[in-house]
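Only one protein chain is missing; all other protein chains are in place.
Going in written order, the chains are labelled A and B, and every chain counts its residues from 1.
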Amino acid sequence: MSTSVLQVRDLKVTFATPLGPLVAVRGVDLDVSAGEMTAVVGESGSGKSVSFLAAMGLLPKSATIEGSVVLDGHQLVGASPKLMRSVRGRLMSMIFQDPLSALNPVHRIGAQIAEMLRAHQTMSERAARARAVELLEIVGIPQPGDRALQYPHEFSGGMRQRVVIAMAIANSPKLLIADEPTTALDVTVQAQILEVIQKVQAQFGTAVVLITHDLGVVARVCERVNVMYAGRVVERAAIHDIFDAPTHPYTRGLLASLPQAGVERLVPIAGFPPNMLRPPSGCAFRTRCAHAIDACGAGVPELRPQGESMTACIRSGELTVSA
Amino acid sequence: MSNELVNSPAVREAAVPVVSPRRMAFNRFVSHKAAVVSVFVLAILVVFVALSPLTARYGVNQSVQAPPNSFLPPRANAWLGTDDIGRDLYSRLIYGVRVSLIIGLFSAIISVLIGCVVGAVAGFRGGRFDDVVMRVTDLFLAFPFLVTLLVMRNMLGAISWLTPIIGKVSSVRFIIVLFSIFGWMGVARIVRGQVLALKEREFIEAARAVGATRRYIVRRHLLPNSIGPIMVALTFSVVSAIIGESTLAFFGYGPQAGDGATSLGILVGQAKGAVNTGFWWLALFPCLTLVTIALTINFIGDALRDATDPRMQKDG
Partner (left out) sequence: MLRFVIRRLAWAVPTLFLVTFLVYIALRIGTNPVESYKRINPRATPAKIQQYIDKNGLDPNYVRGYFRWLVNFVTLDWPRSIKGSREVWPQLKDALANTLRLGAAASVVGIFFGLMLGVYAALRPGGRRDVGVNTAAFVGISIPPYVSAILLQLLFAVYWSRWFGSTLFPTSGVYPPGHTGFNLLLMLKHMVLPVTVVAIQIIAVYARYMRSSLLDVLSSEYMRTARSKGISERRVLFKHGLRNALIPVVTIAALDVGSIVGGLIITENIFSYPGMGKYFLSSFGEGDFPLLMPWMVIIVASVLLFNLLADVSYAWLDPRIRLE
């Protein structure tokens, strides 16, 4: 088994809100191996982004983080700001959904990438700018020398996201977290960006966590999938198993709701996403699950093996699996 | 199947408590303690002033006693002292504040009415009209306030055919008109900004797609969603008019309604002379009143801005 780059155990994130404490992440277990592309899938509010923002230490002070996040041997929960600063941008980077607002509008692109380089490597400004141009070339920006002198608003959406990727992998991090990198882009551009991520992954050996709600994107590029619901991972499987043999009713619901050629009516998952201020007791999905039984409300189900996958459904063994 | 689930106790238990935006805004406002206190203070003041014949102890031009009655420090029969001809400062303050509040309120309302229309049209139409309006108001607002005020005052006063409409230079009506002409520009900018921000939102696009006329969109969608900034603009217009009036009065250009009638501005204006002669009550009390009014209205306006600012709804 390849080395583990990221190990998340029982991660809990609580926000202090005017309406009371909101537990956005209720105990997440996750593993990412070196060089692999893992997906984290879930709807809005499932806690997928918050989990990784917590790992990066980018949450506001009103958030309480508990549990364990080990990145390349470093414990990140409760780490000193100094350690976090040395880890961020060097061992672990994050790219976000909207590349326009993610880039500082008044600094040139080349300078922003150079800043990333010089934060963790001793380099002259000149050398950093040169390396920045090289990075722009790697991510496929034409005429990188000229473009490095331009400002973010002079780029199109797809180009900007490439720039963001170039910035994120500047220091060859072990882990790249991509939070909905394609959601704000056109479909054609989405495919290009995914290719860039794959290329970068191959060239630098970076492990990638792809956070998304779009299963189509997942199918293209990922090797493993973690499905999150209501702040917990409810299923973890290899890419083929997820699509061929989903073991958790939520995953099955997600797959069933995908539009398919030839199918006339869309099949949504019944009910509403849970109120994270007062989530349902036991399995959070039981209020929407067709197979829920009384025992489902008894305690929060842990991830257990089911065939090749891990699942958090106590009935996973008995339920028939449909494609 | 789905219906049963949706109505099951577990689902209802998990439902999010619904708080209307209006309630949220109200809660946010109330959390500003200074603003709440200001509301009370201001309300008391307004009630006092509105009931003026009852609450004032003397008439506005009435001496408290037979001479010697001038420049008496605060005492039993003149709570805040007397002025140069023996009139009770307390009563004159009440009447003065009434005049100033009227000026402030009416000019603010007129400013907001004009400003909303111009701002909404400018923001919505865009293009040439917007450009021109914005440049003109920008320039106008860039000039020193008092200079433009005085020049405009003289100019309007000198145009004889306007006098029947807007009153003589020394009348309250004229002052209201003068401040309205100033005030609408600030309001127009605020409303225009808001309209510009809203114009690109999807619900406007949707309204247009359904065939709504421009006027309908402005009336039904843009303006109601701008209530927040408009209310804020209103409060700040009131303050600026009140302070502006006192500034004018300070230099002797304020309202002279005759019969000894006074305004807060005139009373504050007399404060300057009182400093050198040591009659501190003539300086302190009008100034305190002015500052109190300005402070309370400003606090309320600020809290209103926080309460209605959509930016605040971004957290969470």
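One rule holds for everything that comes next: a contact is a pair of C-beta atoms (placed from the backbone, for glycine too) under 8 Å apart; a residue touches a chain by one contact, two chains touch by 3 or more.
Please read these numbers as outputs of a predicted model, since none were measured by experiment.
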Selected from B:G104, B:G123 or B:G157 as touching the chain missing from the view: B:G157
Options A:G20, A:G73 or A:P105, residue touching the unrepresented chain: A:P105
Hidden-chain contact residue, picked from the options A:V32, A:M56 or A:L254: A:M56
Omitted-chain contact residue, chosen from B:V30, B:A50, B:L113 or B:L139: B:L139
Absent-chain interface as seen on subunit B, which is shown: 34, 138-139, 142-147, 150-155, 157-159, 239, 243, 246-247, 250-251, 268, 271-272, 275-276, 278, 280, 283, 287, 290-291, 294-295, 298-299, 302, 311, 314
Absent-chain interface as seen on subunit A, which is shown: 56, 58, 81, 84-90, 93-94, 96, 98, 101-107, 115-116, 119-120, 151, 153, 164, 167
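The rule is short, and it goes like this: only the chains that are shown with their structure count from here on.
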CA centroid of subunit A to CA centroid of subunit B, Å: 50
